Structures are given as C-alpha cells and as structure tokens.
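Report on the following structure.
Of the protein chains in this complex, all but one are displayed in their positions.
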C-alpha cells in the first residue's frame, strides 16, 4: 500500500480548527441564534450533561434533550437495537426520566454552556404536549421546544400525530397558545407528503421544522429468525437515511418557508455542507455520536476549516445554495 | 492479520452449490411457479438477453424487464446516478426501447431459458397500462406483467398512481379486464400506508405485490453544489433501503394476503432468507447486479447450500417464518 | 476512573486457532487501571461495515514503559470481528474505555469461575486479581468442542497457581468431560461450598448458573452481553430487565450484575 494515502471515509470530520480569521459559524432559527449549526439530536446524547467527560459540550451549537414525557418512562423491552448495513434500527421506546426530574436535576447544569438547549417533548395524549410546553415555559435555560410527533416507537393509541395534517395543526396551536418559546416540529419521513405536514405545523404556529425522525424499518436475523427488535419494527437511522433526509429538507425549505434543521446520517463535514446547501439552517447529529462521542465538536472544527478552504466568511451563505441543473 | 479469516461482508453469496440431495427451490406466486425465488429487478438488467455473456440466465428464477412503455423513451439528461453512502441514487427516467421492439427483437430470444419472464409496464396516462397489458397478453413467452405505478423519476402529470388507492384500484382493474396473465403491482415506499395501497391493488384484481420500488432521495456534491442527479431528486436503492423494504414486505404479507416479491438491497443469501422470513415468496435483485453481474446466480447456489445447512428441504418453508418476540 | 476515548496501536493478532483470536493493542497509561469485567468499545472498521463500535471484555492488561497493553479475546461471528482478525501490526483502532462495572470482591471461601465459550475473556483478568489477593478458585470452562476452549492452558495455570482446579467440558467430548459445564459445577456445589460464582457466557448458561446460585445460596455475579450501540450510556440500547421491574443499562450498570437482581 502507499503510505500517506489518507484512509477512512471520514477524514474531513477530524480537521482541527484552522485560521486566525475564523469564519462566522452562527446561524438563526427564527428568533433563535446558535453559536454554530451543529446540534446533538434528541435521544442520542441523553440530556447532554452526563457526557461532559467524553465531549466538549461548550463547543456545541445546540443540545436537544432525549424526548421528555410528563412522567418517567421505562421504554421497550430488549432487544432494542439492530444494525442493518449502513444504519441502525432502534426501538428504545422513549425511555426517559420525565420532565420534572430533568428540570430539577439536569437543566441547571446545562446553564454554563453557550449551546442552546432545546427540549424534545412528546406525549401519548393530545393534551400532553401543551401541558409539557406549559411546564417548561418559565425556564430561561430552555431556548426552544421540539415536538416529537413522529416517533415510530410509540404504540399507545397508535396515532402518530405527525401523520395527520389536521390533527397536527391543532396540536401545534395548542402548544403555541401556552408558550412564547420557539417551537420546532419534528417531521416523520414515513408520510406521502412531508411538505403537507410541515405546512400544517406552520399553520399551527411552528417556528422551525426539524427533519427528519427515524425511518420505519425492520430486520430479521436469518439464523434465529427473530426480528432484531423486540417490537419487530423500529426506527432506521444513520448514513442509510441521509438521502431521504436531504430530499425532505430540500423540499420543505423550498416550499414551506420556515427555517429547517437537517437531521439524518450527519457524520462528516461534507454531510453538514450538503444539508446546508439543501436548505437546512442547522443540523443535528445522532447515531454518529454512538460511534464517536466527539463527532459533534469535530464537525464544528471541521466546518470552520472547510469555510476557510471554500473562502466563505459566513456559514449562512451556504444555506439553500444548491445549484440545480439548468434543465432540471 | 490472520490468514484464513474470510474477508468481505458478502462471503455467503459466493458459496458454491452443495449437496447430492438438492433442496427444492421452487416457489409459487399465485398461479405462477418459479424454478427458484431469485429474479432480476426491473431496470437493473436490461431485457436480460444482452447480458448472456456475463450471467448464466438459465439459472435465474425469473427475469423482470426494464420498464416498457408504448413508445421508446429517451430518458433523463445526465447526470443520472449518484452514490450516497450505502446505496445508489438514479434518475434514468425510464429510458426504454418500447414494447414493440421488445416483443419483436428480445422476447423470442428469452424463450430458451427456464426463468419466468415478467414484463414491467408503465405509462404516463391512465389508459397506457391497459393498452400495454393488452398488447403483450397474447405472447406465451410472457409469464406475468408487473405494473410500475411507483417510479419517482416520471414527472409528467406528476401523479404517481401508486400514491392514490382509489386511482390505483381503477388502474389495476382496467388491466385485469384485458389480460388473464398474473398481475404484479409494484409498490412505492414513499407513502404513509403501503398496506392501504396494496389492499387497493388487490381490490383491483392484482395477484402479486412487488415491494419495493426506489425510495425518494437526493444528494448534493458539497464542492460543486450540484445535485448528484440532473432531476435533483431521484430513487434510492441498494443496501441502504433494505430495512424499509423488509418492513413493507412484512406488513403487506401479513395484512393483505397476496404473495409478495421482496425487492430492496438484496445482495447476500442472508438478505434472501431475511425477505423470505418476512413473508416474501421470491426476491428481486437490482443494484447488486451493477456491482456484480453474477449476483443472482450466486444467490441461487448460495441459497441451495444454505437450505442444506439449515436442514430445510423446501425453500417455501421459510416464507413468513419470522418468529416475533413473545411480548411484542 | 472515567473511560477515555483514544486510539490503540495493533501489536499483534494471534489465532487460537480461528475463529478464536487475540487482538493485542498498545495504548495510554490509563488502560493500566482496567479492572476485571470491564470492557472497551472498538471501532473495528473506518467504513460502514460495521458502523457501530463493538464491545469486548478486556482479557488481559500489561504495563509498558510508555503506556499499557490490553489483550482482547474474540471470536469471529460477523463483520466487526472479521475486520479485527484482519488487522495488521501497526494499524490503529479507536478504543473507548475501560467501561462498565467490574466483578466485585470474592468471599473468604474459594470462588468458582465459570466460562461458556469466548465468555471466558473477562475471567482471565479476574483470575489474576484473585491470585494476587491470595484467593483460591476453581475454573470451569465449557464449550461445544475442543476448539471452543481458547486459552485453556492460561486459565488452567492460573487456577492451579491459586490452589484450585481447572475443569473443562465439551458437548462432543473432544476435550475434558463430555457434557455441559454446569454438571461438574453442580457436583462440587454439593460437596465443597463456594464463596461466590463468577460467570460469563451465553445467556442460557448464565440463567442456569443464577438458578444454581439460588438453589445453593451461593452469591453469583455474571457478566452479561447485550447489543450495544454506544457503550457509554447514550443510546439506551443495552437494556437489561431487573427483577424489581426496573431497566438497567448493561454498559453502565453492568456488564457485571448480581445474579439475583436480573430478570432472566
């Protein structure tokens, strides 16, 4: 082999911070300003704080908490994860400590970081969302709420609010009525028209669209004949879903006119740039954090170096800057 | 390194035919009987014949032709393919020689193979499908028709018949009225409820469900800022979509009660077994053929060896034999 | 100590023979603190197959002048272990660890160490510890066939040094006594009473051992294996159901659990 030929597909993500004249990485999500566009995705980095020994939390643009419910949840029985080629399947089932414990024990500790804290909220009943939003509204440490209306791992009632525009608009409005904080609505990719769902969220008063949540998938062990997940079906994440996420981000950003957070398979600086070009104003890193807890901070460094290399002063210049083919 | 540690993730696919007492690989799709469950997927192996020098066509269970239209089509301008991690994006745009040329020049040559020939049909107008089915109905060399109502690369009119149950049922019935051949309807994965679409196809008279077609996706070159495809969005295929396909095959096989052909990321014997366990009665191999034109015949050999290893006499015993977790 | 996210240099890959092999990695001094039962998360491939890291018990640790060496004892079962077996001296791999709760203290009475197949991995370090503490232990090593008893010699030597015995069993009788490892253990449980049973191996074996612990009221500690997405508490994928109805995380609350606490 030729030594010096840099190995691995993810080299860009490891570029160290570059130059004297550091480019401007800050981005806006409506009224929300992030120091940089790199956030951690809900459910993939706990509540942030517990990993301070493994990751430089102070470098992140934003932290999205594990999905919080009114009461603590136990989640699904094992097995909870599988690993099809190029991605990950999960059916954690939204195990979480509950909103009260989060507000009491975790939130105060998050205060000392520049990262904007977004709480991810979900409920089984329609009213749960408004109650959760109301509960967290008074806490200054919380910059915004992200509504998870699209988790494939919640069976109760069976409704994914994120699949029905009419329901969703009402749901978002009920939250809008009780909080002044920016509302992000997290889209399910498992619908015929994500744009229609995003439009409904906008009509209900959403400020930001987070796209996407996991893709409904399934895998089976050919020898044991068991599904990899206790719940048989679960959520696909990781590199495998990136092209789906980029497509949805692109369509929503172009047609809906709300700032979009791109989520799905983000692992390298190329991925971040790709989502920004597609129209995302920020990205969330999920599954890649499992592989490497420092992925997010590496992306912050790598993105800065990349902008210098591209001779771009403000990262915001990349947002939506894809160049479609003339005859497209 | 330890020599002898077999390398590569796809070793199983290369196992050579094994034993004296060869297991029974034949499967039924309604009235259609295939010598084995391995077929080539539409649009990924042309019209079959032209690759006789690269693949042992006589080993295949079935051959599905490139999508045929009433008149020859030029397809989309380049670039037509991209390669996101773990998969492939395409926007070929259904370039094809047209049904007349196929019947005149290709079909006769396909006669000499045991593989069942399925013609994949698509149209822009509602009536095109019935006209195509009627045209091919009298040809004995054609075992069945597969209706492509789900190609993401056809913009004209913008409708994907495969997204609207009401339209689809009418469409399938119009084809049912003009042909006695088995009708397979190919599902789009880009819908909220593939099961509802499959139910509609069944109501219209479909005999088989082919699942899935490509997943709507997009990618952008971070340096040129160009979409990898001239059409910006296109169809994602390959290993990345397998968990989505397995989920849809499983749901449809369980709820709709028609034989299902599993399609999406099939490359190894494990993949074939996984689809069969999920409920598929046969599989189609697509993108993997681009990587290796002999993938399909390797799977036929490998599947035979696997059945011996599993001590199973008939491949049909695997169909739908997934074992859900008790408390699922 | 806190786990560290670093990279290790491959010193060698030793076949035992295949599909079993040892991977020896050179890394930072912090690795010296690794305790018996703890594990590391290894990035087996820079690419997508596999995408997630893989968990491996630390089989052995030794001090080097610049840092430490850890030895992993692995069995090729899929892409990750295959990638590992293909590593060459000088290659580097990302390593996160040491992770998880180690095996607890032994009782005054002798201990029984019970391994099923490659589950033997964490028990070498435990054996060394007991030996250093001057604690006696018997080592029970069960496998399907002779080849599944990797590193037998090392385990046997440790057990004897401690004053205990080494008992091997294989289902096909190709080595040691024919049958399951639980048989000779049951025998000795009837005669001499052990202070504790330390185990690692397939779930079926661990479950049976938990029952035997209860029957003979000998406390047991088992190192469990579950699917692991991250190894550091972020994915919640490594759930273990406990008798009290709670969910524990194998990577944080385990991998070593007191047998009576686990809902088998």
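Things to note:
For reference, chains read A, B and C in written order, and residue numbers begin at 1 within each chain.
Operating definition for what follows: a residue touches a chain if its C-beta (ideal position, glycine included) is under 8 Å from a C-beta of that chain, and two chains touch if they have at least 3 such contacts.
The structure presented is a predicted model; accordingly, all values stated were derived computationally and were not measured.
Only one residue in the set B:82, B:165 or B:227 touches the chain that does not appear here, and it is B:82.
Of B:141, B:293 or B:324, it is B:293 that touches the chain left out of the display. Where chain B meets the chain that is not shown, the touching residues are 7-10, 43-46, 50-51, 53-54, 74-83, 85-88, 90, 92, 95, 228, 238-239, 287, 289-294. Even with one chain removed from view, chain C keeps its contact list with that chain: residues 45, 47-49.
Going forward, only the chains that are shown with their structure count from here on.
Overall, the chain located most centrally, as judged by its C-alpha mean against the mean of all protein C-alpha atoms, is A. Across the assembly, the mean Cα position most removed from that of chain B is the one of C. Look at where the CA atoms of chain A average out and do the same for chain C: the two points lie 36 Å apart. If each chain is reduced to the centroid of its CA atoms, chain A and chain B end up 33 Å from each other. Distance from the chain B centre to the chain C centre is 45 Å, each centre being the mean of its Cα atoms.
Under the contact definition stated at the top, the residues of chain C that touch 2 or more other chains are 48-49.
Residue numbers of chain A whose C-beta contacts span two or more other chains: 9, 77, 79, 85-87, 239.
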